[in-house]
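A single protein chain has been omitted from the complex, and every remaining protein chain is retained in its original position.
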Amino acid sequence: MSEHIVSKKVYFAIFIALIILTGVTYWVALLDLGPFNAIVALTIAVFKAMLVVLYFMHVRYSSRLTWVFVGAGFFWLAIMVVLTLSDYSTRDWIK
Amino acid sequence: METTEKILEPRADYINNTYGIKSWLLTKDHKRIALLYLGSITVFFFLGGAFAVLIRLELLTPPGDLMQAETYNRMFTMHGIMMVFFFLIPAIPAVLGNFLIPIMIGAKDLAFPRLNLLSWYIYMVGGLFTFIAIVAGGVDTGWTFYTPYSSNYSTSNVIWTGLGIFITGFSSILTGLNFIVTVHTMRAPGLTWFRLPLFVWSHYATSLIMILGTPVIAVTVLMLALERTMKVGIFDPALGGDPVLFQHLFWFYSHPAVYIMVLPAMGVISELVANMTRKNIFGYKFVAFASLAIAVFGFLVWGHHLFTSSQSVYAGMVFSFLSYAVAIPSAVKVFNWTATLYRGSISYQTPLLYAFGFIGLFTIGGMTGLFLAALGLDVHVHDTYFVVAHFHYIMVGGTIMGYLGGLHYWWPKISGRMYPEGWAKFGALVIFIGFNLTFFPQFLAGYLGMPRRYHAYPEEFQVLNVMSTAGASILGVGYLIPMIYLAWSMRYGPKATRNPWGAFGLEWMTASPPPTENFEETPTVTWEAYEFRPVEETVVVGATGGPGDEPDVSGRV
Partner (left out) sequence: MADTHTAPHTAHTALAHHFDNMEQQREAGTLGMWAFLVTEIMFFGGLFLAYILYRSSYPAEFAAASKGLDALLGGINTVVLICSSLTMALAVYYAQVGNRKLLVIFLWLTVLLGMTFLGVKAVEYKDKFDHHHVPGANFVWEEEGHAPADQTHAAAEEVNTSKIQMFYWLYFAMTGVHALHMIIGIGVMLVLIYMSYKGRFSPEYHSPVELSGLYWHFVDIVWIFLFPLLYLIGAHE
């Protein structure tokens, strides 16, 4: 598999998207959405991260194995967070 | 095609092709790096063993008469740290894995030879920091460093030790990284995944754990150091922190770590059982997948160390259930090894004896793990000698037997010499007897209520403790026996042939010891794993052995 060269146009487009999304994050944070503040901020952050991973880090054009590695990393973090929180969030269930 | 001229021609192998200390300390050859590791881990093993001797001496008598309680705390802590981080975790992967994996897949080296060397140096630096901590008085927190004692109260060298562990963790990470990339990208032509030796599968699974788990202990040690120096409240309830958070973070790594310790040993056992019974492992694919399953499931059970910690009982139930689940792939392996033995052409030599020891003792250790996985029962035996016996059955009865079995089995390949079989069998017997005498009484003592990490205990436990100490002294002698004859054999042992066991695998198709590039020519693999053939069908194809080789009777030559 020869190396895929991502074009400069794509890089600039992603860059603009990232800047815009940063602005949106900042602007939305100024509004009071209650619990949704965190959710929106994180959703945008995840989307930005995906853009960086897929295009700047070339994962979009990489082998399936690379995708597995990337996915596994985030999945494992999720395991750690979710199972630990399963303790903290259920401690109060028994009074 | 061999002429008498060849007999006079010295054969260049990885040991003798270059001389001088620089050629060893700056080597990029995975085989030499394996030997560097062999030397270091042996030193750490005996250092950890020395602490064990002191522990068992103290426990000969009920009162705490040999040393103060505070000193005793340092003994069991340093024993645990040395053994876990500096012996058990690196031993099989860094010695046998490093040596064999490239050869088993038909490669010239690992993917990143310089990172491999770096990982040894990192290991040594980490060992140095920990050694400094020992000299400065050691640590008294237990190898588990629980907060708030380790973060707020202990006056011992927690940070030095933590630094040593942090650094050594990178050694583990680099090894795992190297193995994963190597197995993915450097297999010889024709060597598909399901033709790989199970040793490689086990090490691949181990490497997954090394990559995914080790960073968490690193960041945990960092947080502990922060808390100790700045007292900001990370784990301090008075400042809003939770000490149990430390336990979650610590065990998120340290539970999978025990699979780092046992999976490579299981890989060795698969090789020993297949090759010394001249049969393909029963259910090869199941065993391969079981390795992966153990690695993955191993990450889901850490809360079973927190059953009595104030962890939510609902989380406890989830972790308990998952802990039963993780036993299943291990059990699959034990059944499959046993089934392989059935109607096999069994060769009762030392490596297989160690394998038998492993299968029996790992089973006992594993089953007692199920006792511990039961929430209610764990409340009774948590922090007693029952737990101590459980993990020693797996780590010593399991991992160390696997390590010694593998060391003996591949000794001719690594050193080019055969060890003395009589002494080896004797050593294995002494170790087996010593081991059981040391640790079986501990199950009883623990179940009857003797707590762990106490240097004084009620009279009623003395008999069991005396048995355990007696066993430990036998075990200690037992470990010295192979040390001595293996060292002796390096100089005086008979020269080994290319394939003294008639075994199957790429490592047995190259010389003993192998040349630096491992193979004269990269092999192309056209056979399945462990595809033993009856002797009559043996075909000799371009033997690369040296003079004095007997005609091989393996399935492939």
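Per-chain residue numbering starts at 1, and chain names A and B are given in the order in which the chains are listed.
To be clear about the criterion, a contact is a pair of C-beta atoms (placed from the backbone, for glycine too) under 8 Å apart; a residue touches a chain by one contact, two chains touch by 3 or more.
Remember, predicted model here, so these are calculated numbers, not experimental data.
S.K.: Of B:Ile234, B:Leu506 or B:Val525, which residue touches the hidden chain?
M.R.: Residue touching the chain left out of view: B:Ile234.
S.K.: From the listed residues B:Met223, B:Val296, B:Ala315 or B:Val525, report the one that touches the chain absent from this view.
M.R.: Here the residue in touch with the unshown chain is B:Met223.
S.K.: Go through subunit B and note every residue touching the omitted chain.
M.R.: Touch with the absent chain occurs at residues 107-113, 115, 173, 176-178, 180-182, 184-186, 211-216, 218-220, 222-223, 226, 230-234, 238-242, 245, 248-249, 522.
S.K.: Applying the definition given at the start, please give the residues of subunit A touching the unseen chain.
M.R.: So the residues of subunit A touching the unseen chain are 1-3, 5-6, 8, 11-12, 15, 18-19, 22, 25-26, 29-33, 37-38, 41-42, 44-45, 48-49, 52-53, 55-58, 62-63, 65-66, 69-70, 72-74, 76-77, 80-81, 84-85, 88.
Simple rule for what comes next: only the chains that are shown with their structure count from here on.
S.K.: Within the complex, which stretch of subunit B touches subunit A?
M.R.: 184, 212, 216, 244-245, 248, 252, 299-300, 302-303, 306, 310-315, 318-319
S.K.: In their complex, what parts of subunit A are in touch with subunit B?
M.R.: The touching residues are 65, 72-73, 76, 79-80, 83-84, 86-91, 93-94.
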